[in-house]
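What follows is a single structure, written as structure tokens, with notes after it.
Heads up, one of the protein chains got dropped from this complex, but the rest are sitting where they should.
Per-chain residue numbering starts at 1, and chain names A and B are given in the order in which the chains are listed.
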Amino acid sequence: SFGGAMAGCGLTEFVGTAIGNTIGLVIANVDPLLHEKMNIDKKYRSIGIVGARTGAGPHIFAADEAVKATNSEVVLIELPRDTEGGAGHGSLIIFGAEDVSDARRAVEVTLSEVERTFGDVYGTPAGHLEFQYTARASSALAKAFGAPLGQSFGITVGAPAAIGVLLADTAAKAATIEAIGYSSPGNGTSFSNEVIFTFSGDSGAVRQAIIAAREVGKQVIAALDPADVVSSTTPYI
Amino acid sequence: SFGGAMAGCGLTEFVGTAIGNTIGLVIANVDPLLHEKMNIDKKYRSIGIVGARTGAGPHIFAADEAVKATNSEVVLIELPRDTEGGAGHGSLIIFGAEDVSDARRAVEVTLSEVERTFGDVYGTPAGHLEFQYTARASSALAKAFGAPLGQSFGITVGAPAAIGVLLADTAAKAATIEAIGYSSPGNGTSFSNEVIFTFSGDSGAVRQAIIAAREVGKQVIAALDPADVVSSTTPYI
Partner (left out) sequence: SFGGAMAGCGLTEFVGTAIGNTIGLVIANVDPLLHEKMNIDKKYRSIGIVGARTGAGPHIFAADEAVKATNSEVVLIELPRDTEGGAGHGSLIIFGAEDVSDARRAVEVTLSEVERTFGDVYGTPAGHLEFQYTARASSALAKAFGAPLGQSFGITVGAPAAIGVLLADTAAKAATIEAIGYSSPGNGTSFSNEVIFTFSGDSGAVRQAIIAAREVGKQVIAALDPADVVSSTTPYI
């Protein structure tokens, strides 16, 4: 089961839920009106839908595992601002597939992976830190962040955004990485209070950059609020 | 009285309040500096102002009744993102009128209608659903959503946005409607965590589409949080 015992929802479109008020749905035969208005290629008869109130990075990295594991594509990734996400984003991810079983499977994998990808999300009343890593980026990460396909890829996120600037600088100095992107409140986010730094390179270097930034992030966010800086689930990097 | 006993506010500009931290104000003679900076036609000597922390659909549908009932126009509709609105929008609506009594009356009608138009807004800790319907769209709905004037018009809204996608598909399949618009976090909203589907058609079909989506929405949002899915006031559709 994905995200808890939701047997109570009798809809065939319902797939499951996960941490962060994440919901997974599937539509077997998308209505033509919707295909057109959503601007989705009609060859994708079925879509899988993953949405969350809290979290975007965890869902995108989870979706990247889903596209590796299934015969589906990520056709849309959007990043709402959401009250529940504090300083950060929620997410809306749409998978397209020719067969409903593929769309459903993509959603299932994503919901299942989200537990892991929330592992290096650290929230306190003052803000949050997020780190993600993959040894091999696939098309979801390429679409969302411009990650080079097949390469090791990582991100550092700090909120308030001031902290994210320091994380980016720390990561850049800690190892020989290639900077891919830098998103800030007014440029590349949906006005979230975050700086998101993305980079690729040698697998060891990407991890080293993340680990260095994580150490600094934990120290500096503790200066704003005395609360312990703890993982949302279990750290994986 | 509109929105409670607010006799305590002695300002002549004050009209009243309503649900959702909605406030109604009127300016009899707009200062020329403001006319220019707000880019409002100077023929509108008076403006009515309705703003809310929570809710945009309810206020726009209420304002549509106000323009039908008064000699005023909606000159501006803006949709802030607001903490208090959870995953959704607040609103700012400006009525222009040549006479202050018309501007005031437009605000009064809007505040009075908002009680009704919150009737098919259903919030839970996990998100919200919203449905609106009018038998005859007027200029406020045309301005906000591109509604065809004089026709039956409805909207479905789901938050988190994943739910809104399912509502749109459900509505599209339930009856023969004409799709007018589809807004999502990254395209047509102010980055709210909603999908908003708008449609017109035969009055019965529009209502049927809404009622089908409402049934599905109540089931699926209950999968995220066990709280009862209840109307903010009294359902009207």
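One rule holds in what follows: a residue touches a chain if its C-beta (ideal position, glycine included) is under 8 Å from a C-beta of that chain, and two chains touch if they have at least 3 such contacts.
All values reported here derive from a predicted model rather than from experimental measurement.
Peer 1: With the missing chain put back, one of A:Ser192, A:Gln208 or A:Ser232 would touch it. Which one?
Peer 2: Here the residue in touch with the unshown chain is A:Ser192.
Peer 1: State which residues belonging to subunit B touch the missing partner chain.
Peer 2: That gives, for subunit B, the contact residues 6, 8-11, 13-14, 17, 21, 23-25, 27, 30-31, 33-34, 36-38, 47, 49-53, 76, 78-84, 90, 92, 94, 190-191.
Peer 1: Extract the touching residues of subunit A with respect to the undisplayed chain.
Peer 2: On the side of subunit A, residues 81, 83-87, 126-127, 160-163, 165-166, 168-169, 172-173, 177, 179, 181-182, 184-187, 189, 191-195, 197, 216, 219-220, 222-225 touch the unshown chain.
Assume only the chains that are shown with their structure count from here on.
Peer 1: I need the rotation angle between the copies subunit A and subunit B from a CA superposition, between 0 and 180°, in steps of 5.
Peer 2: Resulting rotation angle: about 120 degrees.
Peer 1: Nearest whole angstrom, what separates the Cα centre of subunit A from the Cα centre of subunit B?
Peer 2: 32
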